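Here it is: the structure, laid out below.
Excluded from the complex is one protein chain; the other protein chains are retained at their positions.
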Amino acid sequence: MMLTRLANPTRFMRLADRLLPWLAAATVLAFAAGLVWGLGFAPPDYQQGDTVRIMFVHVPAAWLAMFGYSFMAVASFVALVWKHPLADVAAKAAAPLGAGFCLIALITGSLWGEPMWGTWWVWDARLTSMLVLFFLYVGYIALWSAIDEPERAARAAAILALVGAVNVPIVKFSVDWWSTLHQPASVIRMDGPTIDASILWPLAINALAFQLYFVTVLLWRMKAELIGRRIRALTLGIAAREA
Amino acid sequence: MNAFLAVLRRDLRLAFAQGGSVGLVVGFFVIAATLFPLASGPERAELARVAPAVIWIGALLATLLSLDRMFQADLEDGSLDLLLAGGAPSSLVVLAKCLAHWLSTGLPLVIVSPLLSLLLGLDGAGTIMLGKTLLLGTPTLSLIGAVGAGLTVGVRRAGILIAVLVLPLYVPVLIFGAGAVDLAMLGLDTGPSLALLGAVLLVSLPVGTLGAAAALRLAAL
Partner (left out) sequence: MDDLAQFLAMGGYAAYVWPAFGTTFLVVIGLAVASWRRLKSAEARLALLEHSRPARRARPRTAA
């Protein structure tokens, strides 16, 4: 199965090295296209005017933040159940990316909300869930750095990611239930009634750009992590021999 | 089954015998809640409106405080390995520990909560609902907290780390718990939120015990 073939780190490294130049180029191109189309050619919204352009970075960032966490959960499951050596490396590499996109989604969300709702932060159900998701990311990264021995840190982080993944839908539901209980005056829905083609296309291009970026930087971080572990093994080996 | 009872009895004796941890937790809970009027002013109406949030957050933090002692002591005196190596499945051991933790932390908070609702001016309906939601919610805090405790056993500065790991997972319990008390004070129907609180507890039972058991097996690695 593809997964087991990739289990061997050196084969993964060779494959990554072959893919990375194309991925990086595609990312830059997609970002350029998305930016020019989104900022330059997409029409302003009849209600929100030009602030709707913030959607072209806010929505893809929110998608990638959620994609990042589910990617981590799946990788952690594979790491725990099948002891796949690369799965926990992938999960660890994905965490800062997901957290970064979460941050972008929060900042752009509040920048978008200000002209519409008049305050920098609105306890809108989606923004609040995004904030809790960001705390989950921070917890995951903190756990990795708190445990020194990579083997144990990987397993502990995998358990946390799985327990977190089970709770994310519950948190999302409870925040939605909470926002209906204390109904804030959210006048204009974030993504508008319907998204017509003139907005949908640039949004899709930007989402593609964010996704390509995610994979590219993920591979970089995975390579760095694998090399880091090899260095650790070597230094331990040398230390053991000298002792 | 007797392993379950043995672990339970042992932990309860430890918690109550020391006389320390139960009293400390309740003491923190009461002090934290009384700080609030000192900070925001004594108007009873305003206090009552925010009292559910204050008391519930106090219960969350009180539970957090006692979490890192859950497995840490056993790791230090080596009994953790004995417990895991013993015949009983590790999730049963964890369940016993969670029950012991709840009996020595959650339950005392429930018993003391009427005093706090008196201090913060909660009316009758609010007080009763507060007791119900705490009774239904605090076991979840122990179960989810056990995962945080298990993951960080033997790690330096585990206390703060457990808080960062576990508080986001406490959000549903806090929302449904405090929400139910608000609804009760407004005289609205609290059925759904209590049912949801119960549902969260049912989900946390397997997730908490299995997660913490897996985490503990790591520590014994």
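Read from first to last, the chains carry the letters A and B; within each, the first residue is number 1.
Keep this in mind: contacts are C-beta pairs under 8 Å (C-beta built on N, C-alpha and C of every residue); 3 or more make two chains touch, one makes a residue touch a chain.
Owing to the predicted nature of the structure, the values given are computational and were not obtained by experimental measurement.
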Q. If the full complex is used, which shown chains touch the chain that is missing here?
A. A
**Q.** Per the touch definition above, residue among A:Leu97, A:Ala125 or A:Ile205 touching the missing chain
**A.** A:Leu97
Q: Would you indicate which residue among A:Trp37, A:Phe67, A:Trp112 or A:Tyr140 is in contact with the undisplayed chain?
A: A:Trp112
Q. Can you list where subunit A touches the absent chain?
A. 35, 39-40, 44, 49-51, 53-54, 57-58, 61, 96-97, 100, 103-104, 107-108, 111-112, 114-115, 213, 216-217, 220-221, 223-224, 227-228, 230-231, 234-235, 238
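Throughout what follows, only the chains that are shown with their structure count from here on.
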(Q) Which residues of subunit B touch subunit A once you look at their complex with the stated criterion? (A) 144, 147, 151-152, 155-157, 161, 164-165, 167-169, 171-172, 175-176, 179, 182-183, 196, 200, 203, 207, 211, 214-215, 218, 221
Q.
Considering only the defined contacts, which subunit A positions touch subunit B in the complex?
A. 80, 132, 135-136, 138-139, 142-143, 146-147, 151-152, 155-156, 159-160, 162-164, 166-167, 170-171, 173-175, 177-178, 181
